[in-house]
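Left out: one protein chain. Kept in place: all the others.
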Amino acid sequence: MTDFIWLVLALPAAGAVFLHFFGKRLGEPAAGWVASLLVSAAFVYAVLAAVPFFQGTAHPESVVLWSWMPAIGAEFAIRWDPLSSLMTLVVTGVGALIHFYAIGYMHGDPRFSRFFTYMNLFATGMLTLVLADNFAMLFLGWEAVGLCSYLLISFWFTKPSAAAAGKKAFIVNRIGDFGFMIALMIILTQFGTLSFDVLDDPHLGLTTGLATAVGLLMLVGAAGKSAQIPLYVWLPDAMEGPTPVSALIHAATMVTAGVYLVARNAAIYEMAPIAATTVATVGALTALWAATIAIAQKDIKAVLAYSTVSQLGYMFIGVGSTAYVAGMFHFMTHAFFKALLFLGAGSVIHAMSDEQNMDKMGGLAKHMPVTATTMGIATLAIAGVPPLAGFWSKDEILGSAFNQGGWMVVLWGIGLLTAGITAFYMTRQFVMVFLGKPRWDDGIHPHESPKTMTVPLMALAALTVGGGFLNTPFRTGLERYLEPSFETVEGAIGMAHPAEGSTAWILAGVAVLAGLLGIYLAYRLYAGPEERRERVLQRFARPIFTWENAYWVDRFYGKTIVLPGKAVAGWAAFKFDLGFIDGIVNGVAGVVKRFGATVRPLQTGFVRNYGVMLAAGSVGLLIWFLSRGGL
Amino acid sequence: MSEFFPIIAQIDSTAFNISYLAIAPELILAAGAALILMIDVFYKPRSAVHAGLVFSTLILATASAILQYDRVQDGATTHFSGMIVADEFAVFGMFILLAVTALGLLVAWPMVEELGRRGSETVALVLLSAAGFMFMVSGAHLMMIFLGLEIGSISLYILAGITRDSIRSDEAALKYFLLGSFASAIFVYGVALAYAGTGALSLSGIAEQLPATAVVLRPGVVLAAIALIITGLLFKVTAAPFHAWAPDVYQGSPAGIVGYMATAAKVAGFGALVRILYVSFGSFSDDWGPALAAVAAVSIVLGTVMAIMQTDMRRLLAYSGVAHAGFIITGIVGGNLQAVWFYLAVYVIQLIAAFAVVSVMAGPTGSVSPLEDYKGLGRRSPYLAGALTVMLLALSGMPATSGFIGKLGVFTSAWSGGYEWLVITALVASVAGFFFYIRIMVLMYMEEPVLAEAPGAEVAKPVVSPNVEVALAIAIAITLFFGIYPTPLLNFLG
Amino acid sequence: MEVTAGWYMSLAALLFIIGAGGMLIRRNALMMFMSIELMLNSVNLTFVAAGKELGSLDGQLAVFFVLVVAAAEVVVGLAIIVSVFQHRSSASADELSDLRG
Partner (left out) sequence: MTFPILASLILTPVAAALVVALVPNRRSELHLPLGITLSMIPLALAGWLFFAFEKGVAGYQYTQQAWWYEPWGMSWHVGVDGISLALVALTALLVPISLAASTSIVDRTKLFVVFMLILEAGLIGVFLALDMILFFLFFEVVLVPMYFIIGVWGGERRIYAAYKFFLYTALGSALMLAGIIALAFFHRDQAGLLSFDYQELLNLQLSDNAQLWLFGAFGLAFAIKVPIFPLHTWLPDAHVEAPTAGSVMLAGVLLKLGTYGFIRFNLGLFPQATVDLVPVMATLAVIGILYGAYVAIVQPDLKKLVAYSSVSHLGFIVLGTFALTQAAVEGAVIQMVNHGITTGVLFLMVGMIYERRHTKKIADFGGIWQVAPWFSGVFLFTAFASIGLPGLNGFVGEFMVLMGSYSTLPVAAILGAFGVVLAAIYLLWAYERVFTGPITIEENREVADLNVRELSLLAPLVALMLVLGLYPNIVLDRVSPSVEAVLDRMEATTTYVVPEPGPLFDVLGGGQGE
């Protein structure tokens, strides 16, 4: 099976190529089905190929396809190990569901087939990222998903905001890549190759200092892709894309690439505790920061976007506190419930005729029972209510962090606080959308979405309910599954584990309590009487206002980086380049001409003067010659 | 010296040795000139007859030059009491002068026809001056060289004013005459001083009196003589600062003949200059080398800068000629005479062809050629424009034309002579030189013709006479061929 | 005091300089031309003096050539000056400055 693992890549790639050329002829919905089935096929193949890992009988394998850049040890090679297979399974599995969902969601769009081309292309890119056997190929996937993100965010390119958002996403990601590339430079220089083989024993080429540098630089890359402080600003804007895109790329898969990167480089982070702690700290801060912003958002997708940023922060806490399995676990469960939330939101938006403002929703539960139920499950899951998936993974992260002690306990505290806030804003959203009185605009008749949309919702809901049991403290399935990938790491220092015994129970209890408190407060506030809500909100008006505007970070970046940058570029281009440098160039020509204009009058036209020149020349020669020894 | 410069004879034969073959080309040209003048006296001039005469004269002269070339292969000889030398150097000069004469007359033919009786005088004067200039390159005696110089120059003074009805032409003639005579006087005074200093007038005789090591007889006088002789010859070749006459004369003279005027004098001037410097004053090369290098640098820079400022095609070519004189001197100070000859040979062809285009544009007897006239020439007459483009590129030293090989030769020559600074100066100046050469191309190809009269009026297409067409074709062929494959000519000159 | 060849030659040099100065200073074309003639004559004087001093005939012979050349120049020069005069009714060389730059 492993020898043909490239099929996992090739299937969606073929789909992208095929749909690019023939999609339009295929039309709707056939193009969508082709794309969805190809991704499903990839999923099936991946499941089959992963069987040995389930059985615990196989070891990581590399499949070399062809040579790419030999001089830097980069080739097209696939690494099939538990970590990549887990990623592959989630990407193809959730991806397939979202593909199916999109068939319904994108119904009637004039560029229907093009949408699926991009989606398949994205799947290809994402799979390249996770299946890569070397950093160069990982970077290929890394950038390819960036491209697809760009394409899909600005899918409705006639909307200037969509086009700008796509561009912003790509550019901010590139800033992250800048760090990533430097990390790769160090690795290549130290090891002579970019192959993942370097991770078998990073001590071979890296000192602790270098490992810290690499770890921090990779964090820069990861922060870009996974929307962490300070590079998270693109993700909320990315919601301009169609909702399935938000679900697939900007919630479930692509944005977790940073988490994957850290997990993949566990061996390096093991060597560099400072880098690892920084990862966790960034994650914790991001988690809290984004969660507070999410509280005040009115746009249904914006809430989810900031929530995603926040949850990614969680994952960073996990991988940063060397709880790689916990991080990956949360990645997986998050993929389930966040995809579900987004798809549910999409379903709502669809039903509300593209209305996204939650102030104009309310009472939708009656009209969209499936959506409401599934989204409710997801809301509880993200709020950390047991026994849903979110509870297990979040608990594991928090537990691991706490167990690390020291600074990590502070991060645990932040995580706990965030958990409460998360529960609060998610409940707020659920209440505002599905409960209470309708506040719709006239002429809107909400209806439940078609089967292609609801079936994936239900499937994801099932995963959300059951996914958590893959790795409970009682039965650490995922951990055993992933073990081969972290063999070397464990051998060195050992991965963080959640606390055991009574501590674990207490921690879990506290986390659940925080979640329940959030839910309770939000429910009281938003489902309760309006006057009370107004009163409370009035009291918190000022902070909420800043939250609503996301702390004006965009404006801050605009004023401090973009605007001065453009101004200086303008100066450089028009004043310095055209004026100064080119001025010198033209000045040289001018000097020649001025010299010419100066000597030209010598040619007076008078014979006498010509004679004088001649005589002067002659005298000059005479003087020269006579000075050579004549006189 | 001789192993370095094998093509210049060092023999001083005092034997009373007369060989008419040694001066056959000159004799034939002079006879042809006389014949043409005679015919005019007795018959109504018919240009066909003239053409036939000129053609046969040139053929005969060439044939005799070839015979002489054949003979000098066995070794150089002097004749007429050491007045004339028959060596490869002389023969090269003759060949080039013959080529210049032939091409010059070909280009001048429309003018000859237009001028009627004075046309035949034109032809006679051209032939006569060619004979004179040939004496300059084959003269082994300062007096001989002086005579050749005067024969050639006086003919050119007349040619400059031959139309007689143009005030510009008159002005050109008078300026040329006054300054030319002035320069000749300086030259001949230099000759006199050389005689006073060494007691000899023959080139090798002077050399014998000037052992390279010993203190010379009267050093001051000889050095002054060198300065004055160089002045006279540098005037002829339009090196700065002795160049001032050239733009005015080229601009004012009848268009048809300017090409010949500009080129023939240069060939002869450089021929004589090289021969005198190397044969007579070879032992003084440390003295005249730097001086000439300075002249070269001034010529190149001044010629280039002034050419940039010009608005008249002929003045532009004149100033470019100043720069080219500088390039040739660059070769001379380096000592590689093969390179100098190559440069001269290909340069005069380019220049004469460029002036051929000028003569078409200005009319055969016209004076002044504003650059405006060339606007849109690429459309009006692709052939003329193309030919001029090739010539300008060659003049600018663009590779794949003979001009480049020429420049390469003189630069390597100067470099080997230790004049690296001169080479670099020349190279930088030649870049600036590109400016005015390509300016003409801009006018021809990138601008539209100026409409003289009412809007919509068609711009006249220049009428190119077959002679000019042929002359241009020959020049293009030579320029490109020797640009890409210079080996035959270099072998011939080597 | 014996008048040696050196004196003659010095005189010739003086004449030459005077001639050259005349050429450079005078405006009348004829006068300029006459200055040149003066220069040529100084050349002749030099030749003769040097020939005498050196005891060689070459110098004396050279004078004849220079004389002939001077005569030829006179012929041509006068013709040109006449032609110019016809057109401009002035022999001032300074009027001939249409061609410049």
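By written order: A, B and C. Residues from 1 in each chain.
We take it that a residue touches a chain if its C-beta (ideal position, glycine included) is under 8 Å from a C-beta of that chain, and two chains touch if they have at least 3 such contacts.
Values in this document were obtained by computation on a predicted structure and should not be read as measured data.
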item: Neighbouring shown chains of the undisplayed chain, as defined at the top; value: A, B
item: From A:Glu61, A:Asp197, A:Glu448 or A:Glu548, residue that would touch the chain that is not displayed; value: A:Asp197
item: Residue among A:Arg174, A:Arg480 or A:Lys593 touching the omitted chain; value: A:Arg174
item: Residues from chain A at the interface with the omitted partner, ascending; value: 62, 64, 66-73, 75-77, 136, 139-140, 142-144, 147, 150, 154, 157-160, 162-164, 166-167, 170-171, 174-175, 177-178, 181-182, 184-186, 188-195, 197-198, 204-205, 565-566, 568-570, 572-574, 577-578, 581-582, 585, 589
item: Positions on chain B where the hidden chain makes contact; value: 378-379, 382, 393, 398-400, 404, 408-409, 411-412, 415-416, 420, 423-424, 427-428, 430-432, 434-435, 438, 441-442, 445-447, 485-487, 490-491, 494
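In this section, only the chains that are shown with their structure count from here on.
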item: Pair exhibiting more inter-chain C-beta contacts, A-B or A-C; value: A-B
item: Intercentroid distance (Cα basis), chain C paired with chain B, Å; value: 26
item: Junction residues of chain A, two or more chains touched; value: 600, 603, 605, 607, 611
item: Of all residues in chain C, the ones touching two or more other chains; value: 20, 23, 29, 32, 93, 96-101
item: Touching residues (chain side chain A, partner chain C) in the complex; value: 600, 603-608, 611-612, 615
item: Contact set on chain B toward chain A in their complex; value: 174-175, 178-179, 182-183, 186, 219-224, 226-228, 230-231, 234-235, 240-242, 244-245, 247-248, 286-288, 290-291, 294-295, 302, 305-306, 308-309, 432, 435
item: Of all residues in chain C, those that touch chain B in their complex; value: 9, 12, 16, 19-20, 23, 29, 32-33, 36, 39-40, 42-43, 46-47, 49-51, 53-54, 56, 58-59, 61-62, 65-66, 69, 72-73, 76-77, 79-81, 83-84, 87-88, 93, 96-101
